[in-house]
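Note that this complex is displayed minus one protein chain, with the remaining chains in position.
So, subunit A:
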Amino acid sequence: MIADLERVPQLDATWRDAPGLWGFLTTVDHKRIAARYVVTALLLMFLAGMLALDMRWQLSTAENTRMGPQLYNESFSLHGSTMLFLVSVPLMEAMALWLVPLMLGTRNMAFPRLGAFSFWLYLGGVLTLWLAHAADVTPDLGWFEYPPLSGPAYSPGHRADIWAQMITFTEVAALAASVNVAATILKMRPPGMTLARMPVFLWAMLIASIMTILSMPAIMLVTSMLIADRLVSTHFFSPAGGGDALLFQHLFWFFGHPEVYIIFIPATGFVSAIVETFSRRPLFGHNAIVLSIMAIGALAFGLWVHHMFAVGLPRLGNDFYTAASMAIALPAGMQIFCWIATIWSGRPRLDTPMLWVVGFLATFVIGGLSGIMTASAALDLQLTDTYFVVAHFHYVLVGGAMFPLFGAFCYWYPKATGRLLSERLGRIAFWLIVGGFNLGFAPMHLLGLLGMPRRVYTYPAGLGWETLNQVATAGSAIAVAGGLVFVGNALWSYWRGRVSGPDPWGGSTLEWASASPTPAWNLPYTPRVDSLTPMWRDGPLRVMEGLALDRREVLVTSVADAAPLYRQKSAPPSIAPLLAALATTAMFIGSIFTPWAIVAGALPIGAALTAWFWPTRPRAGAAEAKA
């Protein structure tokens, strides 16, 4: 898409950020915010990977003394909490923040300042957990901290509070991001992109966002109840005081199970985009894939109890949730067959993004099959709390979400930076990571069947576990080496990579119409869409005019038909989101120590929000009165 010569400087002037630090702190550019999310989360992924390697080192031989029990407890708690709350979910949201406006051909998110607020609050959660860790106040009860173990009687001090409050941070951040994504997808699609012409990526992000909005309140509620139990001695989880310890588990998993699909469903969006572009044909079974994602999203809320088969629930309950858990294999399988059919009937090209999709298909199917095994309540009673479960959830989360994410990283890296990743280094990283991962986690299935429990810091010699553990450690070391090659490739290519141009892969969706790296205003014109693959139409992309150039303006369209409704002012940069996030941070941290922090902290938050929402134009009535 080529813009008029005078158009670009005008757009630049309207949409640019202030220079320097002030611009950094006030920006509402969705691409800058998303980039921060991605870089922070990748850094944390590296730290969590180091923790994993350290734990594998400890387990590589029997009765190893690298770690004591306390350090091991802290290590796996930090690893799990970081990966689940601070890496996987935020990375998926970051990809949505980055790509949704580009794929819609709009200039920014629906609520630009909410995006900035979301990141600053996420950063607050990151610092809460990791600065506490630096101060040796590390949560040590795993990534789900059940009471009574996490209650006031058995977890004195603030380790459990740090964990619970870190969750509050990240969930508020996730809610802010999800509301933003859902509103943007529903109300800011370009003319012609009806719901029926919406790419799978956008469907995936929309459904994951709605799931986030529906499930996150449960975890915020339950961690707040835990903090209340610990801080002001309420009795939510104290059976002797009329409470219920199982209530925690139900509420936690009512969030926790949808969460793994909140991580997985965006990955299906990445896979769909990559498969379509690299098979060079429109996605096979678009409607079937969208309906499958919807089915997964709905079923995800009806099977959380399969995390609780071992706590002693009624038989009928276990039977029902076994059936519901197995049912999810149907839509998941349907998606996989659709992708395979697309590759089969297309003209596939095996560049690195597509390689990652192949790695995903192979690994995720293995994880799905072990999932069917653990879904059976009878078998799960044997497998629960063994390394079989560790193998299963790493296969589905790493294979099902991280591999597509790495593919997406390779696929959209040129769009973000204007340079291509090195294919050669990319292939080396791919084989090291996928090979190392499978070498590392496949033996854990056997270890689990041999009875090795999870969360043990060591094991006695002579149980027949040594060799398999050594293989697993070797595999994780290889995978970490691959990760370093991957990061090295990204850094090297950022300065030395081949210049990509706007559309290096011949992509099908609208983000490839923008320049690479994308300017602050995204596309020069509002595109007009007439198919699922707007970039593959014969002839140039059709566009429309009509949005202001001298002020920030976006087009709002109708939910179902994307018919233009009105032009909407888009919020300019502001320091208010950062101030609001700082005030919220002060309240969250303070409420670990005293309940009065909630009362006292509400005032600065109110002040920051007032500044945020302060009207910048006279009310319509006032202007009329003057005239």
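Just so we're on the same page, a residue touches a chain if its C-beta (ideal position, glycine included) is under 8 Å from a C-beta of that chain, and two chains touch if they have at least 3 such contacts; residues count from 1.
By our rule, contacts and distances are computed from a predicted model.
Chemist: Given the options "Permease component NupP (NupP) (PUBMED:21926227)", "ATP-binding cassette, subfamily B", "Carbohydrate ABC transporter membrane protein 1, CUT1 family" or "Cytochrome c domain-containing protein", which would UniProt use as the protein name of the unshown chain?
Modeler: From the listed options "Permease component NupP (NupP) (PUBMED:21926227)", "ATP-binding cassette, subfamily B", "Carbohydrate ABC transporter membrane protein 1, CUT1 family" or "Cytochrome c domain-containing protein", the omitted chain resolves to "Cytochrome c domain-containing protein".
Chemist: May I ask which residue of A:P69, A:G333 or A:G451 touches the chain that does not appear here?
Modeler: Of the candidates A:P69, A:G333 or A:G451, A:P69 is in touch with the missing chain.
Chemist: Of A:A153, A:V311 or A:L330, which one is in contact with the hidden chain?
Modeler: A:A153
Chemist: May I ask which residue of A:S238, A:S493 or A:T557 touches the chain that does not appear here?
Modeler: Result: among the candidates, A:S238 touches the missing chain.
Chemist: Tell me, which residues in subunit A touch the chain that this view leaves out?
Modeler: For subunit A, the residues touching the absent chain are 67-71, 74, 131, 133-138, 140, 147-148, 151-154, 156-159, 229, 232-235, 238, 240-241.
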